[in-house]
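Below is one structure, written out as structure tokens; the observations come after it.
Subset of chains shown; positions unchanged.
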Amino acid sequence: MPAEAASPKPVLLAVEGITKHFSGVTALSDVSLDIRPGEILGLLGENGAGKSTLLKILSGVMPPSSGHIIFDGADYQPSSPQDAKRLGIVTIYQELSLIPTLTVAENIFIGRAPVGPLGLVSWRRMEAASRDIIARVGLSIDPMTPVSALSVAEQQLVEIARALSLKSRLIIMDEPTSALTETEVQRLLSIMDRLRKDKVAIMFVTHRLEEASAICDRMTVLRDGRLAGHLNREGGPIALPRIIEKMVGRAASELYARPAQRAVAGDVVLSVRGLRTVRDPEAPHAIVLDGVDIDLKAGEILGVAGLVGSGRTELARAIFGADRIAAGTITLDGKPIAPASPADAIALGIGLVPEDRKHQAIFAALGILPNFSVASLGSFSNGFGFMAERRERDALAGFRKMLSIRMASAEQAIEGLSGGNQQKVILARWLARDPKVLIVDEPTRGVDVGAKTEVHQILVQLAARGIAVMMISSELPEVLAVSDRIVTMRRGRITGQMPGVEANEERLMELMALDRKETP
Amino acid sequence: MSVAEDQRGGINFARLLMSFGPLLFLVALIVVFTVLKPSFMDPINLFNITRQISITGLIALGMTFVILTAGIDLSVGSLLAFCGMVAAVVAKGGTANTLSLSTSGTQGYGWFAALLAAVVVGAAAGGVQGLVITRLKVPPFVVTLGGLTVFRGLTLTISNGGPISGFDASMRWFGTGLIGPVPVPALIFAAAAILCHIVLRYTRYGRAVYAVGGNAEAARLSGLRVDRILVSVYVIVGFFAGLAAFVLSARLNSSEAVAGIGYELTVISAVVIGGTSLFGGIGSVGGTVVGAALIGVLQNGLQFNNVSSYTQSIVIGLILILAVAFDRWLKSRVRR
Amino acid sequence: AQDKLTILGSVPNLGFPFFVHMLNEIKAEAAAQGVNLTESDGQNSATKQTADIEAALVQKVNAIVISPLDVNALAPAIEEAVKAGVPVVTIDRRVDGVEGILAHVGADNVKGGEAEANAMVAAFPNGAKIFHLQGQPGAGPAIDRNKGVHNVLDPLKDKYQIVFEQTANFARAEALSVTEAGLAANGKPDAIVCANDDMALGAMEACAARNFTDVKIYGFDALPEALVAVRDGKLAGTVEQFPGEQSRTAVRIAVAFAKDKTEPKEKLVLLTPIVIGKDNLDKAERIGETK
């Protein structure tokens, strides 16, 4: 039992000696922790440390292999998510668990739609109620929009809103902020603070340690499925180096150290002028680009900052030929190009790591090898169309070392990897093509601190090799850490531009939030 | 839900017409056939069509539930024959005396027992298939394909290959009777369609069906009893196969071992043409009704114009594809 | 007599050559009689054939000539026609229990099955080892032909043993593989009795592949292709039910009544099915098509 047994408040939930095996893998080994009402407990650890597994056990998704759980003084053995829900344990899962085909309102009221006198669902009441609920998290979309039309960030907010609208005693949040920008994060943190005052217990997983440090009362750190230790807020917030040391098992090096401004001497590789898109009937909510001008030089990292819905992803997709362009020109190495499909863009030397890894990047059921080589089938095959598997494997082995990808074998299905490692495989996919321009959209979403710095280093190395990198990120510290130059976007326009060394969070926020500021 | 349905629960007719391709297409077909031969619009013919679509239509209602969960049921044709045979045995009080067409007073257990037997057996058979799907984790396609052969075999075994014919007038009324000018099977179909529409649109159960089809894993994480819902949709389609079997037997005054062969494809077509996605989560009862009507009108209209049978096949195939293509095209243009 | 008369000609399934021939004959006779013909293909579905009749009634056809898919299931639709005052002549299969049908022209499938079995018995007076390929389970003709064959062979069980009895669904490819399995399991039989010509031709290929050229194979329907095989000595015989003559007679009866209420001389015209062998090929209705 943890040491706080003497604390005045009774324990709400106690986990005692939980172990979980997946055929072959031990995801959790003898983990214990507890949480009290009105407490925010941070659950931290590297990718694959076992955080999500623990939370899934608590919320009844899967049973533990051994160990037990006490909830509210009684033995707690949930056999389904419903059991957890009934006791007031509400979970926000890491992989979004909304129903894409249903509306926002229905997702919020799933399984408990308000009914009228005849027991029939009242759509009117459902709509009105959900409008209020999503307003709490700062969303102002029509609750009758199907979820499939929302951006990842909006979906995340809907999911948070749904959890908050349930009567709960314990809220479990698995990386709720990974897709959010600063504004939404702050709003969420203040909501969490309010819940804490209402004596709700919150278990909170994040890879953004500043957040964790700012809000958590206590932290439990996991490492390789084992308990690495507990941290308590003593007087002030828990300091980052303490957390990192517990997480990785050694002293923390400086995080987010701004790389010394590199000498960026390259020519302009990619140049975009007056780029406009039209409303796509298939994606009616998508932001329309409204005359974007942007230049990308060889060997530089261009950071693109903006709030959710500012059109950054649309810009990336338009350049990449994934969406149709209405007007404007794109030139690559001085020659005008008009990629009509990603295949065209790729052939021209452009790569894109998309923001939604699960739906747009990985082939979940396929092995790591085919996931890695899918964009370079041409160079990994001979003239007769046969795969040159040896060459392919050697290349993967090289990247495995270079990016320190943690995997069992090239045949392992990629869905068995932790998020950070999946992301590295996707990066390797593009590095194997040696592109002139690489666009990365939220490259470290859900990636742990250690791996995150690795990804940053990789981006810097790429730039050093002369590749023009455009990095879209919702995490300002990240943008500030690696960008040579930063542009800000708002409502489909560029609102500002500055060298990375001159930028700071306040300036960027101002440009991101400001309406109508001419491009310098 | 179909895009056409106003998400607030009501139905906006202008938008319905504008954006719901199959309905527009159906209207266009009716216009064409009427121009070609005005007697097409003869009420008798229209009622004939409603009676004709009621059998596959009833099954298609149940199939809508199944397909909404991303499942499929290939066994419905065989199950129809099986339930029909069960109903016949009950109605005749055994397998002896299977051929007397005359309605010789009270011979068996009466129409109510026959109806009950058909729907209970249908629902139970569906339930068993649902359990195999959820418990043994065998894909619905395989389970119900197995069901397709098994139920046919059982039907032939019960009836020893032959038909069982000759029911009471009270039973036959369900197939051949009229209420006012409207055929009873058409009324049964209409009532069932309205009921299904209400269940899918306005009950928690119905919304859960959509949720399970939209993303089963997310539905489970949201606390829905996914397996129970999956079993229930196979029970529902089985129930409707039983009901359709009863109506068909009553209409033909005979239950045949070869009834319903190939119905699975007609039924699934009706559902899919009506806009329900085979990948689950999207669709509506209204769409299915329109889909069934489209197929019925097409067949009747071509027959009415004495189009040769071979050409009929070709035309029907092409028009089905066209109808769906048109719907896709409209949706891609009109959306919001 | 302002307009030409229109009659409905309906057959159970145009996927089978037998019924194609029947409809063609109906067409030809209708043309000869100077009436319009509305064609209907039951597509092997009682509901489809019923629907076709209903559509025809709406269009007020003057008469109906129909070979019903099923003797029971088509009864309600035909009853409706009779009630509406439309004369109905049935071909090949008689509809049970409907009063007021103008006439029936047919050859009984049970009788045909008997004829087929009898021909086989005559060829093997000392008994034989037999394979029996049945039609689609549950289909009317399959049931009747099966009954006919068993009517003859069951009393002679001791001498005529059916060692292998399977359905091949009236289909040639299935008959081929079923016969292959039968030959592998039971060795060579003396005779193979099949419920239609397609299956007989499939069985013939299976025997030919094993060089069992002396197995006597019997078909049913007297399709031209089977007649050719009979002529060439590859099939022992096939049952002729005179579908063409049935059809023409039926059309004549129907048109005569529709024109001026001429009652048919006989309400029941039954043609006796015969087995066509090498020696009586000229009796086959479609022998002309084999040239």
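Order of writing sets the chain letters: A, B and C. Residues in each chain are counted from 1.
We adopt the following convention: a residue touches a chain if its C-beta (ideal position, glycine included) is under 8 Å from a C-beta of that chain, and two chains touch if they have at least 3 such contacts.
Quick caveat: nothing in here was measured; it's all calculated off a predicted structure.
Student: Each chain type is displayed a single time; count how many copies of it the full structure file holds and write the result as a formula.
Tutor: A x1, B x2, C x1
Definition applied: only the chains that are shown with their structure count from here on.
Student: Between chain A and chain C, tell me the centre distance in angstrom, where each centre is the average of that chain's C-alpha atoms.
Tutor: Centres of chain A and chain C (C-alpha means) sit 71 Å apart.
Student: Measuring centre to centre with CA averages, how many angstrom lie between chain B and chain C?
Tutor: About 33 Å separates the centre of chain B from that of chain C.
Student: Please compute the C-alpha centroid of chain A, do the same for chain B, then give the distance between them in whole Å.
Tutor: Distance between chain centres, rounded to whole Å: 45 Å.
Student: Residues of chain A that contact two or more other chains, please.
Tutor: None at all.
Student: Identify all positions of chain C at which a residue touches two or more other chains, and write them in rising order.
Tutor: Residues: none.
Student: Quick one: in the complex, what on chain B touches chain C?
Tutor: Result: residues 37, 39, 42, 44-45, 48, 51-52, 55, 99-102, 152, 155-156, 159, 161-163, 165-166, 172, 175-176, 248, 251-254, 256-259, 261-262, 299-300, 303-304, 306, 308-310, 312 of chain B touch chain C.
Student: Considering the complex alone, what residue numbers of chain B touch chain A?
Tutor: Where chain B meets chain A, its residues are 7-9, 198, 201-204, 206-208, 210-211, 213-215, 217-225, 280-282, 332-336.
Student: Using the touch definition up top, name the residues of chain C that touch chain B in the complex.
Tutor: Chain C residues touching chain B: 14, 38-41, 43-48, 50-52, 54-55, 57-59, 70, 72-76, 96-98, 136-139, 142-143, 146.
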